[in-house]
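Apart from one protein chain that is not included, each protein chain of the complex appears where it belongs.
For chain A:
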Amino acid sequence: MNELLIEFLSGFTATNEWAAILPEILLGVLALGLLGAEMALPRSQQTRWIPRLAVWGQVIVLVLAFTCAGCCSFDQREYFSGLIAQNDVTQLMRGFFLLSSLAVCYLGKVYFVRQSALPKTEFYALVLIISAAMMLLVQSAHFVMLFVALETVTVAFYVLVAYNRRSQFSLEAGLKYLILGALSSGILLFGIVLLYGIAGSPELVASSHDSLNYTQLMHFVIPNMDNLIVKIGALLVIAGVCFKIGAVPFQIWVPDVYQGAPTPVTAYLAVASKAAGFIVLIQLVSGPFFGLQDFLVPVLSVIAAATILFGNIAAVTQRNVKRLMGLSGIAHAGYLLLGVVALMRGVDWAVYAVIFYLFTYLLASFAVFGVMSLSAAADDAIQELDHYQNFARKHPFLGGVLACGLGSLAGIPPLGGFIGKLFLFVAAFQASLYGLLIIAVIGVVISIYYYFGWIRESYFSAPSTEVVNEAACPSTAGDRFLLGAFTVASVVVGLLPAALPIIR
């Protein structure tokens, strides 16, 4: 009995290759190390060393992840008895999440200069844990792994959103995100449970022993695509994911949470959380829900159209820049959904178009959020467009970075955002989604209006108006280097799309 048992259990553990998730483990250890360092270091040294430890530790992990990615193959491989699957997309997204958490740590350092009373170490630790959990999230090939990783990300985000507990906005945002996030997790879990139950039922054809595994579920769904419970389960899972990316029927939380959260956290939510949601969505529609295309394509098309229109139209009247970034982020989610729908219609390279767009979105967003962090006043939640009057004249460098970032978000030709949108639209064209394309182009035209309204405010507003925002702090050489790097990268990607090794 005992030998049999050991043999059986070792069959399960044979594929537990911990080395395959070394970057995630290192990030987790780094997060724990930061908490330990806070206890070990004297109080006077903490503010100096802990941000450095966080940033340089991540740089080391990033270098390591790239060297690992260079030598190992990009083919689909499964680990941990099918819980995790790695391929070229997950390797790229590792780099994406590391870059964004690196930038968020840096923005956090800028943020804490002004909010010096807040605890600092925990912020970096949580950012690192989120980054590691997102990497696992995009690698998961099993609903158990998906849910655990997703909850880790979400719970840590609840904390980060409510991080500035002395600000009413932050607490309100934290509460809203907690309640709506818990609701969406519940919806997602209900969908998963329905699928688990129906796919495990031995009465149906192709029922499976391990019915939460993506591959097994895909083999189950294809012959059972007309089953009502399969459809409801898939719809609930998609709804749960749409909550995380802020697509339209589930977008209510976005403006308030984006406004109340500390600016670095807003950036993290806007870029990394959305990216993780989209990669999960792509994996779901091309994996377990592959057989449900006839049912899901109309649903997601309607969501995409509504998302593009709602995000852009709601952003036009917005005066608070954080809310504006949130609402325009909804619109960007709509464009990305275009790529997902194109993928479901059989355009395989749409995956890479989505990832390319996410990278250009990362570069442009962090440039804009960097400027916002630097120029924010003491109250982080109240950043109005009026505060940016004459901004570019006082801070020519920051003004230039802002203009480039916003231009890229709007999709102006020499910048990266244009190429990203172009790839997505070409993918949609190949999938003959003409109606959606027209809506997307209308959306882009509207978005140019409000993005350029912001640029106009910073460059061409009347010089006599009183200046509300005196707190804009002088940027250090490091800030200039980082923001400059993001801007240059945006331009380079725009001029030379092959600089990103995504679309070949």
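Simple rule for what comes next: contacts are C-beta pairs under 8 Å (C-beta built on N, C-alpha and C of every residue); 3 or more make two chains touch, one makes a residue touch a chain; residues count from 1.
Methods note: contacts and distances are computed from a predicted model.
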item: Protein that the absent chain corresponds to, by UniProt name, given "Anti-sigma regulatory factor", "NADH-quinone oxidoreductase subunit J", "Putative ABC transport system permease protein" or "Phosphate ABC transporter ATP-binding protein, PhoT family"; value: "NADH-quinone oxidoreductase subunit J"
item: From A:Val89, A:Ala103, A:Val138 or A:Ala162, residue that would touch the chain that is not displayed; value: A:Ala162
item: Options A:Asp88, A:Glu122 or A:Glu172, residue touching the unrepresented chain; value: A:Glu122
item: Touch residues of chain A, complete complex, unshown partner; value: 1, 4-9, 11-13, 16, 21, 28, 31, 35, 80-81, 83-84, 117-119, 122, 125-126, 129, 132-133, 136, 144-145, 148-149, 151-152, 155-156, 158-159, 162-163, 165-166, 174, 200, 202-203, 209-210
